[in-house]
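Take a look at the structure set out below.
Only a single protein chain was left out; the remaining protein chains are all shown in position.
Residue numbering begins at 1 within each chain, and the chains themselves are lettered A, B and C in the order written.
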Amino acid sequence: MRKIFQYSASLVLFALLGACANTDSKPVVAEPTSEEINAILMASFMEKGQAKMDRVIQTELQKACSAAETTPGGLPDAKRTALQDAALAAVKYPADGKYLGDWKAGEKVAQTGVGFQFSDKAGSEAGGNCYACHQLAPQELSYGNIGPSLQQYGKLRGDSEEIMKYTWAKIWNSHAYNACSNMPRFGAEGILTETQLKDVMALLMSPESPVNK
Amino acid sequence: MGDPMKIRAKANGDEVEVKVLMSHEMETGQRKAADGSLVPAWFIQSVTAKCNDKVVLQANWGPAVSKNPFLSFSFKGGKAGDTVDVTWTDNKGDTRTDKTKVA
Amino acid sequence: MRQTTKAAVKFTAAALAGAAAMASFAMNAHAQKTTEQGIQEYRDMLADGNPAELVELRGEDLWTKPQGPKNASLEKCDLGSGPGKLEGAVATLPRFFGDAGKVMDVETRLVHCMVTLQGRDVAEITKKPYSGTGEKPTELESLVAYIYAQSRGAKIKVPQSHPEELASRARGEKIFFYRGGPYDFSCASCHATDDQRIRLQGLPNLTKPEPAQAAFAAWPAYRVSQGAVRSMQWRMYDCFRQQRFPELKYGSQASIDLITYLGVKAEGGTMQATSLKR
């Protein structure tokens, strides 16, 4: 009974909408322009706490990656190389040449996901939220899979200067190796401090770290 | 006085299954408000369920019971049409009773 | 009559879920359960007894209560299926409304009704749409819980007939892929790949019909972590908070466009809201 009623109601509706569409001949919409999208976003958000409206305005990299994700063919190779090279060139390695801090502190950074949200106090220490996307210490069952598993990271790769540098750069600015990576630029954007970055490095590399047990 | 509860009582043979949802904050007394002050404990301390005025369950609760508490239990000797009523009293002395017919 | 049938259906469903939980419990008692199975068991155990029903009761009171300068209730509110007709309505929103000249989602339409029928002020209504920790459900949360409860089981069909509806969907898609903020996140960062999860939470690939159906059908939801009913507008708002964007305005154009994009993708799904989530 209810079904029938619903069915007939939707038929009527369909007819009405059909009539509407007919008066319009062809209801084809133009692809929204980026100006249109920008204007809508600027009108749809308001600043709150530390999150000011400048966050809605895209950087060159954000613009290129957003476009690539909605365009067949994705990011052109030349653009990809340029973005990656620029990211790698701007990586700041530790001033004292020491890559590894305290893995226990690194585990805390990996577990914590706060920071930079409008609900967070401005200037409060942010976390790395590594477990949101990666498997690390085997004891932590609650890990995500957006990024690859990092279990045994150091054990599998060794601790050569090359690996240290690569790992640091990847955390500093993941776009150095993958232009449209989903991973935040923890160093380049100042999300984590140099000390925190070293602690996370230790979590990944140190033989004592549960990641390598 | 709190918000209404949602009570379901269903007979299956001579066994009646009761499920109750209560509307209550169940503050532990350990949560900090935005200004850093402790939010005082506020929780249901006692729950009594009756079927036609006979007590079928009595419970004492601490603040560890979850917000908007859920409770389910079964008793024998009830039938469709009987009245099940549930009363809670919290640590501020507030109380509420709701009832339903066994379906 | 309808209520009785519906209640019975719900009860049976809950009983089945309970039985399923028991069965999986027994079956796995000797085997090592995976984390995913463990989480599923937890969710099944919670399925029976959704506190959202308490909020629906509040919403029903508010729906029928005369309020505002016009001292009117919301019972004549037209959510697109006719004045006062709630059954199935939310499954066909957002849609274009001629009387307002724009595409509206459930919540903007509800606010529109509060303004036009009750004579109330938009700013006052939307000043605090979401309840905080330890607070009672807001008026909007309560009304939304009640409204969605009337469409449980309805098939999702968000219309794409009016040019404005087409335009809204097209903009929604662009916004979905729009990266921004200090973390470079877009909606797509988490919701455009199959079988992904953050921590243990599954992240639906909202660019595909099936996951989109499940997601669209499940909101609003009672979030056990917050002890509150959270609406579709809140879902958008809180995703953007975690994307490190500024605050998404309640009923903003971007929110409507995103919900339209998701709703069109979700066509054919079956409304389950208000569901229960972590």
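The criterion applied here is as follows: a contact is a pair of C-beta atoms (placed from the backbone, for glycine too) under 8 Å apart; a residue touches a chain by one contact, two chains touch by 3 or more.
Quick note on the criterion: contacts and distances are computed from a predicted model.
Colleague: Considering the UniProt annotation of the chain absent from this complex, which name among "GrdX family protein", "4Fe-4S dicluster domain-containing protein", "Thiosulfate oxidation carrier protein SoxY" or "Heterodisulfide reductase subunit A" applies?
Modeller: "Thiosulfate oxidation carrier protein SoxY"
Colleague: Can you say which of C:Leu62, C:Val122 or C:Val224 touches the chain missing from this structure?
Modeller: Residue touching the absent chain, from the options given: C:Val224.
Colleague: Can you list, in ascending order, the chain B residues touching the missing chain?
Modeller: 1, 4-5, 15, 26, 28, 30, 40, 45-46, 55-62, 64-67, 69-77, 85, 89, 91-100
Colleague: Could I get the residues of chain C that touch the absent chain, sorted low to high?
Modeller: 1, 3-4, 33, 35, 38-39, 41-43, 45-46, 57, 60, 198-201, 224-225, 227, 241-242, 278
Colleague: For chain A, which residues lie in contact with the unshown chain of the complex?
Modeller: Counting over the whole complex, chain A touches the hidden chain at residues 111-115, 117, 119-120, 127, 129, 131-132, 141-142.
One rule holds for everything that comes next: only the chains that are shown with their structure count from here on.
Colleague: Report which interface contains more C-beta contacts, comparing A-C against B-C.
Modeller: Of the two interfaces, A-C and B-C, more C-beta pairs touch across A-C.
Colleague: Roughly how far is chain A from chain C, centre to centre by C-alpha average, rounded to an integer in Å?
Modeller: Roughly 25 Å separates the two chain centres.
Colleague: Averaged over CA atoms, how far is the centre of chain B from the centre of chain C? Could you give it in whole Å?
Modeller: So the centroids are 28 Å from each other.
Colleague: So in the complex, the part of chain C that touches chain A is made up of which residues?
Modeller: On the chain C side, the touching residues are 2, 35, 81, 87-88, 92, 154, 157, 159, 161-163, 166-167, 170-171, 173-175, 177-186, 188-190, 192-193, 195-200, 203, 240-242, 244-249, 252-255, 257.
Colleague: Which residues of chain A touch chain C in the complex?
Modeller: Residues of chain A touching chain C: 2, 6, 9-10, 13, 17-18, 20-21, 24, 27-29, 31-32, 36-37, 40-41, 43-48, 51-53, 55-59, 61-63, 65-66, 69-70, 116-119, 131-133, 141-146, 182, 184-185, 189, 191.
Colleague: Write out the stretch or stretches of chain C touching chain B in their complex.
Modeller: Interface residues on chain C, with respect to chain B: 11, 48-51, 53-54, 57-58, 133-134, 136, 224, 227.
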